[in-house]
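Of the protein chains in this complex, all but one are displayed in their positions.
On to chain A.
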């Protein structure tokens, strides 16, 4: 082998272009964004099934004002705080393991610690919010979030709940991963995910449980988005790798 094998020929422009090509090669080897997207997609899809299996109805006193004796309402509940906490933790652990394993196997570093820390913080916030949400017994009553009183039907309350849900637990760590991977495509994808998670507040298709399969409308779109993203990023990675190895 000679020096000629390094793609950095003569002129300053060619040298800079060669450095850019080297950088692209290394990035192609470093990135595996499809793994977390696939795992998050599967966990979100599983949330639909968990929602169906945990769906139940309760008869509770009607909220707001003094009710007539014997006046009751039906409260529908679904979802499992334990599922989301354990599922997302498992997804983060598996992603971290994969990145570290791959880093050793391919001989190229990836600082995965910020992603793991962001994920752990996000899952902790999600767990606290979900467990707390499940412990709010009175439907329609104002919510007490550590002394902060939020009107149950206010859009701001829904926004806070949703942000502390999937948006923060998946979207924010994906942004951190995009920063680590130096991937503009993943950053845009993560912003798209945040938009999907937060937009329903405006359009109103997200809300309380209304039937056994209402989790489908809540989690179906984000799951499909994540799984499609996993497929597209995997294909892009596959296309970039042989070029990188060439």
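We take it that a residue touches a chain if its C-beta (ideal position, glycine included) is under 8 Å from a C-beta of that chain, and two chains touch if they have at least 3 such contacts; residues count from 1.
Just so it is clear, contacts and distances are computed from a predicted model.
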| item | value |
| --- | --- |
| Name under which UniProt lists the unshown chain, selected from "Transcriptional regulator", "ABC transporter ATP-binding protein", "Germination protein" or "Nitrous oxide reductase accessory protein NosL" | "Transcriptional regulator" |
| For chain A, the residues touching the chain missing from this view | 1, 3, 5-8, 12-13, 15-16, 18-19, 22-23, 25-27, 29-30, 104, 106-111, 245 |
